[in-house]
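Missing here: one protein chain of the complex. Every other protein chain is in place.
Let's turn to chain A:
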Amino acid sequence: MMMSDIAKNPVAHSRKKRGSVSSLSSHEFQRREIHGRTKDSMSTVSYMDEPSQRDDVSRLTVQMENTYQLGPPKHFPVVTVNHILKDVLTNYLQEEEYEPELCRQMTKTITEVIKAQVKDLVIPRYKFIVIVHIGQLNTQSILIASRCLWDPKSDAFSSYVFRNASLFALANVYAVYLE
């Protein structure tokens, strides 16, 4: 993980639209060599929670006042989120074997669960991105990398890898402060 920092001038929001977008696109790479046919599949579930009715009035952008805060009053608790990731992954995957259909559903469910738990921490003015990768554990090679362009003083990420006999799971949570 490498991050490059950029200094930003903080501006405030007194009201903002929060929406939950779950783009649960599960990309499955699986080649079944049965009868010499290969099969790649991809399933996408995309939905958005609609903002409440009264927010329709505020769809017109309004000018906001400054809070004069230079940084986040409450920082993203990386260690707590690490524990959350560890608990969720262990609970959901401890006894599971790799199966294509099960893991397809599991990736989507786990992302949702982690997002809900991180939201429960109620850290104001932070936006979250949760990414989960699940794969079959074997002799194939895989490399997952990410790079972020943000302000390292206020933004952070948290990551956890879980392994059992037949599968591995990687969960990443990126937290970005709303400036």
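In this section, a residue touches a chain if its C-beta (ideal position, glycine included) is under 8 Å from a C-beta of that chain, and two chains touch if they have at least 3 such contacts; residues count from 1.
In this section, contacts and distances are computed from a predicted model.
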item: The complex's invisible chain, by UniProt name, from "GTP cyclohydrolase 1", "Dynein light chain Tctex-type 3", "glutathione transferase" or "Serine/threonine-protein phosphatase 2A 55 kDa regulatory subunit B"; value: "Dynein light chain Tctex-type 3"
item: Touch criterion as defined above, residue of A:F76, A:Y98 or A:Y160 at the omitted chain; value: A:Y98
item: Residue of A:V78, A:C148 or A:V161 in touch with the missing chain, whole complex considered; value: A:C148
item: Sites on chain A contacted by the missing partner chain, in the whole complex; value: 4, 8-9, 11, 13, 16-33, 40, 42, 48, 51, 59-64, 98, 100, 103-104, 106-108, 110-112, 114-115, 118-119, 127-136, 138-151, 155, 172, 174, 176, 178-179
